[in-house]
Each structure stands twice: as C-alpha cells, then as structure tokens.
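Let me begin by handing over the structure; questions about it come next.
Removed: one protein chain of the complex. Kept in place: all other protein chains.
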Amino acid sequence: MSLNAKRIIVALLSFLFLVSLLIVAWVEGLKQRIEQEPEPVVLGVNKDCFDCHQEKSPAITDQWSHSAHAEMGVGCFDCHQAEETDVDAWFHEGQRIATLVTPKDCGRCHPDIATEFQDSHHAAAGQILGSLDNVLGEIVEGVPAANSGCQQCHGSIIAFKTDTTTGETVRDKNGKPIIDDATWPNSGIGRLNLDGSNGSCSACHSRHRFSVEMARRPDNCGKCHLGPDHPQKEIYEESKHGIAFVTADQQGFMHLDEKDWIVGETYSAAPTCATCHMSATSNQPVSHDPGERLSWILRPAVSKYTENSEDKRRAMQDVCSNCHTGDWVRGFYAQYDRAIDLYNEKFAKPSKSIMSALLEDDLRSGTPFDDEIEWTYFFLWHHEGRRARMAAAMMGPDYTQWHGFFEIAERFYMELIPQSRELAEGHPNSEKAIEDVMAMPQHAWISGLDEEESRKIREFYQKRYGQDAGTVKGNE
Amino acid sequence: MATRPVDATTHSTPARGGGMDRRGFLSNAVMLLGLSVSYLTAFGFGLRYLFPSKNTAKKRIFIGLTSEMLPGSATAFRAPDGHTINVIHGPTGFRALSNVCPHLGCTVKWDPVGTEFVCPCHDGHFDADGVATAGPPADMGANLPTFEVFIEGDLVFLDLPEVA
Partner (left out) sequence: MNRWRSQVAEWLKLQFPVSWETFSASLNEPVPNHLKKWWWCIGGIPAYLFIVLVATGLALTFYYVPDPERAYDSVSRITHEVPFGWWIRSLHRWSATLMIISVVLHVFRVYFTGSYRRPRELTWLFGAGTLFVVLGFAFTGYSLVYEQLSYWAATVGANMTSAVPLVGESLARFIRGGEQIGADTLTRFFVFHVGIFPALLTVLLVLHIVQIRLHGITELHFKDETPGESQHFRFFPDHVITELIIGVGLMVVLSAFAVIFPPELGERANPLVTPAHIKPEWYFYFTFRWLKLTSLGIALLCMGVAGVLFVFWPFVDKILGKLSRRDLSIPIGIIAVLTVIVLTVWEAVAY
C-alpha cells in the first residue's frame, strides 16, 4: 500500500472518529440527569434540633428531610419557636419552643392560607361541642367515645393538666406544661388551641412531611368524610370521578406533587376531592376554605342554599366546565336541585313538622335521643337523608337510591309515620300534623290509588320537576 | 523461523521519491487536518469533563421574616456550603452580602455602631451595601460579593448557588 493511500486511510478513519465523537456528544446531550432529591437544608439552631432528634426520633427528622420545608431550609425551630407570651412555651435545650404547632404558627409564613382556613367551616368544626352531635357523643355514648371518636375529626379544646389541689398547670422537670391527655393528642381540623387559633393544619398536611400530594389525595379527606352519616369518600369512589382517578393515578396522569396543580393545565384525567372543592383552575386560585364552591348546605335536617349560593355555584361550575360542556353542567345542577327539593319537600319538612307537633303536645321530651322516634328521625335526616343528598351532589347513583332515598322512604313510611301515629293517638294537634302530611299528593299513593289518582300524582311530579325543573331557587 | 536481524546501519533505505511531491503534500495535509480535528475534539470533550460545569442552578432558602429583621440590623446566616452570609436590613432595603473580604479572603465583621463591615486583616471597610469604602478593597475597587434577596410577602429568601 502506498504511503499516500495510507495517509488517506488515516484521514478517513479520523473522519469516522470525528463522527463517532459527534454521536458521543449527541448522546451526552440526551443524557438524562438523574433527578436527585435535594439535600435537606439544616441551618442555625435547626442543626442542633436535627442532630439530636435524628437519634431520638429518627422518623420525624427523616420525614422532614423529604419535605418541601427541608428543601428550603425551614426547620424545626422555625415552626416550633414560641413567643414569651405563649402560654404553652417552655425552654428546651436553651430555646423557647411550643410542642403544638397551630395555624397561627403556620400563618407566620402562610398568612393568606391561614386566614382562608380560619374563615372556613373546617376551622369551626370544633364548635359542635355543645351541639346535638356532642350530646350524642359525650352523654348518650360517653366521654371516651367522644375523645377518641368525635373529637379526632372535629377537634378538641386543648387544655393543660391542672393540679387538683392548687389548680395550677402541671409541669414536668424541664418546665414543660403538660397538656391534658383528654384533649391531646388531637389533630382534629377544628381543634381549639391554647393560642386562641382554631384548627390544625396537620389534619390534612400531615407532619412532618407536609406532602402536598398526600393532601390532594381522596384518602386524606377520607379520615373523616366517610361512614354511614356522610359517606363522601365512598360516594366519590362510586362515582365516575373516583373511578377515573384510580386508573389515572396508576398511570401517572395526576401529577399530584406539582407545586401549582391546576385542573385542565397540570392534569385533566380525573378530579379528586380537592380538585372540585379547593384546588386552582385557570380562573380561580386554590382556596383553603372548601365551602367556597358549595351552593347547598346538605348537613342539616332540611337543606338550604348557602349564602351567595349563586356565586358559589358559579365557582363550582367553573371547575366543572374544564371537563364538561355548559349544557351538561346545567343539566347536572337541575337534577341535583330536584333531588334536594324532593328530599326537602317530601320527607324532611313533613318529618320536621310532625316532630315539632309531637314536641308541642309533649308526646316526646325535650331531651334528645330518649324517645324511639327521635332515633328514627335522626336516622332519617342525619344518615339516610345526607347519604341521598350528598350522593346526588357527587353523582353516586347507588348511594342516591339504595343507600339513600330507598332507606329514607322505608324509614319514613314504615317507622316514622307508624311511630308518630301511635304517639299522636288522641292528640288532635299532632294527629292533624300527620294527616296533613299524608294528605300531600306525593304521599297519597299509600292509601291505595286508582288509575285516575296515579295519573294525578305523576302529573304533580311532572309539574314540579318536569318542564320547570332546574329553576328551583332561593331559600324557602 | 527466527533469525538474527541484520546490523541496523546496513539497511536504512533512502526516502522514496525524494521529499514531498504534490500528492504527498496533499495527502499529508488531509491526514494531519483529520487527525488534529478529531483528536482536538476528543481533547475538548476531556476538558469539558475536567472543568466543572458552572452552576447556574439557584436554590431558594428561607432566611426569616421581615418583621423579625429590624432596620439597621445584620443577621448572620450560615449557608449550606459553610460560609457566612450577612443579611442586612439597611437604608436601601434587604441586602445579602458574603462575609469573605474580596481582598485576600479573610472574614469581615459587622460593626453595628458604624453600620459598616470591617475586615480585620488589612483594615478594609465596606458600607451596608457591601461597597468598599476604605483600605485595600477600596483601592482595588472590590466590593463584598452579594447574593440575591427574594422577598415574598413577609418572608425573606436567599437565592444561593446550589451546592453539588
């Protein structure tokens, strides 16, 4: 081979080498940087806390290490520090701290969220203490049941343990005030704290990771919003929304850990509880008051529209319209309003009027839950009644029908009416109240119907819910 | 099979063609060009490997609340890489300054009375904005390195270069 040919071969090979290097550069450009979880930033006083607690309570420090707080350097002391004036402050390793972190503490850095939350029904959940529900928990059932049951969702009234003789707060050898164990541990969402604030952020944003993903998952709401009296979680799981979520989540479409989580932008495969009740859309920001989009109050015996219900409904419809057309949304609300109206007019108001008449006639006592009919009525509105209404609101067909209206009807016709008739015998006021109810066209079927009468009842429903359906508005 | 090689001097062959003809020159040039371009590229990759990538990624770190940093005060803050950053609530707002003197790397101290930074090594002085006012740093025109302060509502953050 001639020298020239060899040189050309070297040149050609050099060219090939260069091409291979360009491929190397291309591969380098494609190289996916492994996204590593950022190191926790532990600074200043927090380092002292962290180093010791890593030994004593490693799970807490580890949870925190994986939190957004850790990434930004918001450490133990930033949340647990206390003012001199805080009643629950104590000195721990030279720093004035408080054990309980309340919405007031969180509000130092998250003031807007804290305000929204304080104005919400969630923050007022502790104010059932003294209500009918509380009589049931604390008296009919018993205080330990209320402590471990009711208050774990609704929140307790935090109090110090006091010395029975001196009346002073009991402190341990470090000067730490001891909290009465009847009131804490408690992370109820309406907890009444010693610093005057209401609620607990960690009810949803579980410590010490404060995972936004966890807060957006339906399971998070499911700590409290489930069961026979308000099975929102089960209704959601039954609904198309909940079904879609399971698959969307498995397939990684939910992006629940994104900082800004906007339906229609960040995700669109399915809604969670948070999507409809709290989270941002492209038109409205996230709100920590989940009542801001609710047009009906479904909790009490008789449902009412909320204050400014039109605005609130528009806010919810803004969420709906990310996935549904205007006709769809209007049609849904028409069905929903009719279901609530049916419950109110056919069962709730009649039952309520009968219960009032029985009370006027002294046929039942003012003490709740001591008469059978009071249990019957409680089941009717507090259990089946809410199930039917909430299921209609969240599109759970089985909970609307079999767990809902079917059981309401059975409770009404087979228990409440027979029980009240028995009590009312010989009491004209109560008897009239019952017979007025039963004379209503929607209850006429029970006395046996001929062709003509059946037609009249169908016409009544047609007239009430037919063409004009969806225009039911305003408080009665 | 194996034989002793002949004495080296006896078989040095004369260069063929005697020097470079035109084709020889061309092929040589093409070869050298190819070699230099490819090997220099590989060498360049090697340099890219050795020179740490300039870290442009910033990490936002929470410092404290504006309400807790009184005007005129300096809050010493230990950055994750260990060196101290002073956050000053000065007349021009919040400033974050390195405590490393740009002259020869000693650490400066905040003098709350004179509201200035003083470097003990060669008596360098800096005002609350980190501008060198006296001593060797002023002669060099070298100010204290600054970091970006980010304020969101009542919260003060620092944007620090990410530590690898």
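Things to note:
Per-chain residue numbering starts at 1, and chain names A and B are given in the order in which the chains are listed.
In this text, a contact is a pair of C-beta atoms (placed from the backbone, for glycine too) under 8 Å apart; a residue touches a chain by one contact, two chains touch by 3 or more.
Please read all numbers here as calculations on a predicted model, not as lab measurements.
Contact with the chain not shown here comes from a single listed residue; of B:46, B:91 or B:153, that residue is B:46. Here one chain is not drawn; of A:20, A:247, A:282 or A:308, the residue touching it is A:20. Of the candidate positions A:28, A:83 or A:219, contact with the unshown chain belongs to A:28.
Within the entire complex, the positions of chain B that touch the omitted partner chain are 1-6, 8-9, 11-13, 15, 31, 35, 38, 42, 45-46, 48-50, 53.
The chain not shown here touches chain A at positions 1, 3, 6-7, 9-10, 13-14, 16-17, 20-21, 23-24, 27-28, 31, 33-34.
Please note the rule applied: only the chains that are shown with their structure count from here on.
Centre-to-centre, using mean CA coordinates, chain A is 51 Å away from chain B. By the touch criterion stated above, chain A contacts chain B in their complex at residues 3-4, 7-8, 10-15, 17-18, 21, 24-25, 38-39, 41, 43-44, 71-74, 78, 108-109, 111-112. On the side of chain B, the complex with chain A involves touching residues 16, 23-24, 27-28, 30-31, 33-35, 37-39, 41-42, 45, 59-63, 65, 77-78, 80, 153-155, 157, 163.
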